[in-house]
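All protein chains but one are shown in place.
By written order: A and B. Residues from 1 in each chain.
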Amino acid sequence: MRIALFITCVNDLMFPGTGRAVVRVLERLGHTVEFPAEQTCCGQMHANSGYRAEAMPLVRRFVDAFAGYDAVVGPSGSCVAMVRDSYPHLAEGDPGLAAAVSAVAPRTYELSELLVDVLGVTDVGARFPYRVTYHPTCHGLRMLRLGDRPLALLRAVGGIDLADLPGAAECCGFGGTFAVKNAGVSGAMLADKCAAIAATGAQYVAAVDNSCLAHIGGGLSRGAGGGARPIHYAEILASEGAQ
Amino acid sequence: MTTVDRGSGHIVTPLPFPRYAARELGDAQLRTNLRRATHTIRDKRLRVVGEVPEWEALRWAGAATKDDALARLPALLEQFEAAATARGATVHWARDATEASAIVTDLVRSTGTTEVVKVKSMVTQEIRLNETLAEAGIAAVETDLAELIVQLADDAPSHILVPAIHYNRGQIRDIFRARMAGVDPDLGDAPAALAEAARRHLRAKFLTAKVGISGANFAIAETGTLVVVESEGNGRMCLTLPETLISVVGIEKLLPRFADLDVFLQLLPRSSTGERMNPYTSLWTGVTPGDGPQNVHIVLLDNGRTATLADPHGREALRCIRCSACLNVCPVYERVGGHAYGSVYPGPIGAIISPQLAGQDAGFNRSLPYASTLCGACFDACPVRIDIPRILVHLRQSGVDAKRGRPSAERTAMRALSFLMRDRRRYAAALRAARRGAAPLRLGRRRDTLRRLPWPLSAWTTSRDAPLPPGETFREWWSRERA
Partner (left out) sequence: MNARDEILSRIRRALTAAPPATAAPATAAPAGAVSGAALVGAGAAGSGDVIALLADRLVDYKANVRHCPAGSVGSVVGELLAGATAVATPPDIPADWLSAWTGTVLRDGAPEPLTVARLDAPGVAALTGCAVAIAETGTLILDTGPVQGRRVLTLVPDHHICVVPASRVVAGVPAGFAALPDPSRPITLVSGPSATSDIELDRVEGVHGPRRLDVVIVVDAQ
């Protein structure tokens, strides 16, 4: 099976450790991961901020870069949702592009979908002896409908102490450019999320998206959240002991 | 692109959403009240929706019925008009808010009365009917409890279903004590006592009113029937006791068949008040001799609905049955309340319907589609499956497209980013530059975050720290380790 890593631009620059973790998990399970170097950005920020014309070349570039793989895996719920849910709408009216999108989009998976649904694994052989709470990001929850998959993977991690997050399904307030355009509301939502995290007494808050985690982490590092630190769940799955 | 005829009235926000939001965020009492109310109703809704195993099928059926009605709207409107007229109603048509208010005002004037009783209706607020009536010397008495509270407080509604949601019981008691004529000065704040006070206050008005004014939740083309869904019985009073009944009905309220009500009367109460069924639903068809108003008028209103229908990517918003489920689950609404949206339609539906009815160029309507994190909770809750996040993004795109000619820092940045990301080498170089550019910021730091960024990114660091890029990008690692 040819698996391509869709790193996403934010992870490429800001969170390379998450990409390395995905590679480590898949290799530990005996798979080979390829990294199509032509990839850049999926265009989510452009499209969601209203810049459709600016997003379109990036859509084209994505479907070219990832054509021909059996599976494309991305460690980001929102970027995978962009490809799977929004690309078909953006490609409407361009039959060539629509065909390319329909070839790639359905085979683009968030990491937990690839592991649980395609590869049929929940125990990836990880060990992470800490108290962890899991925030299901909005795109993961309501667009990709990841459901219980990330939690099922986390539950199988050796030594982990998983704590339920109160009001887990509530948005953290990130929302891409919303965090800047409506900074006040975003901050109010963040404060509530950090308080919920603090209530769990967790050492780490895990999620499927580093952009939400950067926002949450930015609130946690100001002292909210009771000392919890943000971590992408792929890094927990890659872990083999104490950090 | 042909021009479309936009609506007018209370569907234009006079200030940008973030300005209003900043004001509302400062009100701690408001936030406590909203949090309490929205969380109460969320739990109730989930419980009663959970009782219906066919819920998802009902949502699909609701969406399909509305889409079918919109696709056949001219024929259905003509059918409705013919059926209602045959049963003794008089049907009027109004292109916009001004025309509709004028029609209603003339009808009231011709009865000679100077006071009308009103059933709670969004559309009469949309067309600013009370203001127009007041100019003509006619007092409009709101009879729904929450509308009455807002009217007595001289305030504006902040929710589709519960316009006084921003007040708690203590505040409502204070408003009643200060403003309600003849109220018990020792009135307490128990909800039952407050409801009793409203009953006494309005009783005489109901029993003597000559004219009732309503909207309608549904209009049935097949039979010419109008439907009003309510709780308190104030609706029944207004629809039954006066001699004259005037109903203002948006043209998107049409349903093809009487049997279609099955689906909507299952979807609406569970989605709005979280009840299996609301206490009272009234259906009437024209005039019934000897029973109820003998003088029945219906005003069919466009006011931007046809403009909304003209946009194939946004027209789905016309399915809306104004249940308010999307407001109740919205994390943004929960923090700022309805006044921040500057229109009678707040929350997620307001963010997509005001800019479509009145246009994005009206007031600061262009700011409304950005009042969302796109978290998707509204779409999940919507009983007629309006994909609000998708329409929000669509409106952001059409709003940006409409302003393409004019310079903007944001567009310059978006263009530059798009240019960089279209080419691997440019992109890789930009990543290297970003990482190196950040390197001096790391010197001597123990933390991987920044507390303050320069404008415009300072908006990010007002409420959270910013992460710093690490020493190596992923693709640098890959080419070093694997390539």
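Here is the rule we use: contacts are C-beta pairs under 8 Å (C-beta built on N, C-alpha and C of every residue); 3 or more make two chains touch, one makes a residue touch a chain.
What you see is a predicted model, and the numbers here were worked out from it, not measured in a lab.
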item: Partners of the unshown chain among those that are drawn; value: B
item: Listed residues B:63, B:219, B:298 or B:375, member touching the removed chain; value: B:63
item: Residue, one of B:79, B:101, B:271 or B:285, that touches the chain absent here; value: B:285
item: Which of B:25, B:116, B:194 or B:466 contacts the chain that the document leaves out; value: B:194
item: Selected from B:40, B:110, B:412 or B:479 as touching the chain missing from the view; value: B:40
item: Touch list for chain B against the chain that is not drawn; value: 2, 4-5, 33, 36-38, 40-41, 44, 52, 54, 56-58, 60-65, 67, 70-71, 73-74, 77-78, 87, 92-95, 99, 143-146, 149, 161-162, 164-165, 168-169, 172, 191-192, 194-196, 198-199, 202-203, 206-207, 220, 223-225, 231-234, 236-237, 240-241, 251, 258-259, 261-263, 265-266, 269, 273, 275-286, 288, 290-292, 300, 302, 306-307, 309-312, 315-316, 385, 387
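As a working rule, only the chains that are shown with their structure count from here on.
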item: CA centroid of chain A to CA centroid of chain B, Å; value: 32
item: Residue ranges of chain A in contact with chain B within the complex; value: 7, 9, 11-17, 19-20, 35, 37-41, 43, 45-55, 57-58, 61, 86, 89, 138-139, 141-143, 169-171, 173-191, 214-215, 217-219, 221-222
item: Chain B to chain A touching residues, read off their complex; value: 17-18, 21-22, 25, 31, 331-332, 335-336, 369-377, 379-380, 390, 393, 396-401, 410-411, 414-415, 417-418, 420-424, 427, 431, 434-435, 447, 449, 451, 456-457, 459-467, 469-470, 472-479, 482-483
